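A protein chain is absent from this complex, but the other protein chains hold their places.
Just so it is clear, A and B label the chains in written order, and each chain counts residues from 1 on its own.
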Amino acid sequence: MLLNQFLLLGAVLFCIGVYGVLARKNGVLVLMSIELILNSVNINLVAFGMMGGDAAAITGQVFALFVITVAAAEVGVGLAIVLLIYRNRTTVDLDEVDLMKG
Amino acid sequence: MTAALLFAQVEKVATPKLDWAATAPLLILCGAALLLLLISSLTTSRPARGTYAVITVLASAFAIGTAGVLWARVTDAERGAFTTAAGALTVDGFSVFFIVVISLGIALSALLADDYLRRENLDGPELYVLMLLSGAGGIVMAMANDLIVVFLGLETLSIALYVMAGFNRRRAESRESAMKYFVLGAFSSAFLLYGIAFIYGATGSTNLGDIAGFLNANTLEHTGLLLGGFALLLVGFGFKASAVPFHVWTPDVYQGAPTPVTAFMASASKAAAFAALLRVFVSTFAEYRLDWQPLIWGIAVLTLVVGSVLAIVQTDVKRMMAYSSISHAGFILVGVQAATAQGVSAALFYVLSYTFMIVGTFGVATLVSGKGDEHHGLEAYRGLSRRRPGLALTFTVFLLAQAGVPLTSGFLAKFYVIGAAVDAHSYALALIAMLSSVVSAFLYLRIVVAMYMTDEEGAEPGPRVRVPLGAGVALGLAVAFTVVVGILPQQVVHWADRAIPVVLASGR
Partner (left out) sequence: MLSAVWLIPALPLLGALLLLVFGRKLGEPWSGVLATLMVAGSFVAGVVTFLGLLDRPAEERQFLFHVFDWLPVGGFNVDIGFLVDPLSMTMVLFVTGVGALIHLYSIGYMHGDRGYPRFFLYLNLFAFSMLMLVLGDNLLVTFLGWEGVGACSYFLISFWFEKMPNAVAGKKAFVTNRIGDWGYMLGMFLTFTTLGSITYFAKDGSGFLQHASGLTGVTATAIALLLFVGAAGKSAQLPLYVWLPDAMAGPTPVSALIHAATMVTSGVYLMVRVSPVLAQSYHWAPQVIAWIGAITALFAATVAVSQRDIKKVLAYSTVSQLGYMFLAVGSGAYVAAIFHMVTHAFFKALLFLGSGSVIHGMHDEQDMRFMGALRKLMPITASTFIVGWLAIAGVPPFAGFWSKDEILLSAWGNNKALWAIGLVTALLTAYYMSRQVFMVFFGEPRWDQAHHVAGEAEQSAAAVDDERTDVAHGVAVDEHPAPTPHESPWTMWVPLVVLAVLAVLGGGLNLPFNHDVSFLANWLEPVVHATEVVPDVATATKVGLAVVAIIAALAGIALAAAVYLKQRVRAVEPELLLHAYHYDDALAAFFGGPGEALAEGTAMADKLVIDGAVNGAGTLVRAGGSRLRVVQTGYVRNYALGIAGGAVLALGWFLVRAGL
């Protein structure tokens, strides 16, 4: 069925995103990986919406729009924070940010 | 014809009816945030000291006042709970309770922030604006009757918090905590979102009332999608509530963030997380409680144990309190796990008592840390009773309350959650909760002993501690609540009993 293919695509994107967050040291790439996860959710939402009736479909699509908006806001703040770190340490390597531990 | 069709469709689009009175607390907080921005951009001269803080506190007070009016309305037997904004927000005792808790968190943290910002040369309206908006997000989370709205509230709460965590941008720790909080926060809310998508897929709706109705009416052939959604939702809520194993960010972020912001995170943000957890799991997914209860049980045990055990080995008081706040989350989860009305009301009582305790605790930490926000080690507290007997006594009250000593609200809070667990036959969990309180008693005692030990010969005296007016008021309120409710808890218990969340379908 068509739905399963969309869901599979979503799941694959999700996993790539999670892998990116776990494996990448570069702050900007981590941000991009998070975007990838959010987009996988959007694919899921639209796909699920397609399955249900009209009202349900609208919910899914509207939700996807909300997610895109929120993701934009989030990335704005995220880049600002990465920039702040970069300005002080001239690096965006997340592994070098480890003052506090234990 | 196309025009006619368009016209007809336009007519059909009905703007949702908004109950202005019901959303007044939200509007007041957001309005105050805009007002602060307006004042700072329109006036050229600096306003009088403390103007921003006073406006923030007043706005919270107004929000609490309107919440009081709402309370009378929703607890009225004839009118009861209702939804507004096309079934997106629920107005019930539960929402009102959290409006009050979160507004209190804002007001108390703002009082602490006032002097802090001047001390650190950061004075300006920005932190208050963020605090108000973040709090409004938390309230949206507590009122949400739709998973989309839960997500929006969570993001509003979080995005503002990311900025607040890095507010003291001259401190490396503050920058680091913003970075960590942001990466992990975005990561976990992506999980939450994925979970919401699953639940939407399984039930065909995001409206909590409709979901509950659907789950009650239908027996799902395959529950995999729904339960997978549960798991991912738990990740998102567990992260905000700092439940183990999603707590990893808590110590670092609490330690690095400016102390008044930490107070806000520990109070308002955690309260919002529990509000969403309670409404979504205990009320909406009540039908599937046998599936999620054991998992919450496990998380609660881990949270209790890891929180108290790791707190003991810390030497930085702020970090110690971060771990202790994790173990408090474990106690609240004990109430959540019971999944009974008694459990919910115990959790609510705990959240309210905990708000005052933890804001007070971080309030004292704000004052003791001194300029630069750096004296957080145990040695900064050594001999505090000599330098500032009043402050030491205040801190002692908060610590004893956190340890759960009788005649403080902390004792009753623990008493009620454990009582609820016993009542729900979760004996093992009750036992573990008690044991963890025994373990953590030791940790609070360590600080008390340090404060009342006199300076040793030759040791340099700790930093001078100033108690400014705003922080003094906040600490006074927190102590008063902790002690008075510890002795006369009736009214608060009564409120908590009537604040059980209601799940209403979007139709009404």
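In the analysis below, a contact is a pair of C-beta atoms (placed from the backbone, for glycine too) under 8 Å apart; a residue touches a chain by one contact, two chains touch by 3 or more.
The model shown is predicted, which means the values in this text are computed figures rather than measured ones.
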Visible chains in contact with the missing one: A, B
Touching the absent chain when the full complex is considered, from B:Leu18, B:Val54 or B:Ala231: B:Ala231
Sole residue of B:Gly87, B:Gly330 or B:Pro489 that reaches the chain not shown, by the stated touch rule: B:Pro489
Contact residue for the chain not shown (choose from B:Val309, B:Val467 or B:Val483): B:Val309
Candidate in contact with the missing chain, chosen from B:Ile64, B:Met179 or B:Leu367: B:Met179
Of B:Glu126, B:Asp291, B:Asp316 or B:Glu379, the residue in touch with the unshown chain: B:Asp291
In subunit A, positions touching the absent partner: 18, 21-25, 94-95, 97-102
Subunit B residues that touch the omitted chain in the full complex: 179-180, 183-184, 187-188, 191, 222-224, 226-228, 230-232, 234-235, 238-239, 245-246, 248-249, 251-252, 291-292, 294-295, 306, 309-313, 342, 405-407, 412, 418-419, 422-423, 430-431, 434-435, 438-439, 441-442, 445, 449, 452-454, 487-490, 493-494, 497
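Throughout what follows, only the chains that are shown with their structure count from here on.
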Distance from the mean Cα position of subunit B to that of subunit A, given in whole angstrom: 25
Residue ranges of subunit B touching subunit A (in the complex, touch as defined): 148, 151-152, 155, 159, 162-163, 166, 169, 172-173, 175-180, 182-183, 186-187, 190-191, 193-194, 196-198, 200-201, 204-206, 251-252, 255-256, 313-314, 319
Subunit B partner contacts - residues on subunit A that touch it in the complex: 7, 10, 14, 17, 21, 27, 30-31, 34, 37-38, 40-41, 44-45, 47-49, 51-53, 56, 59-60, 62-63, 66-67, 70, 73-74, 77-78, 80-82, 84-85, 88, 94, 97-102
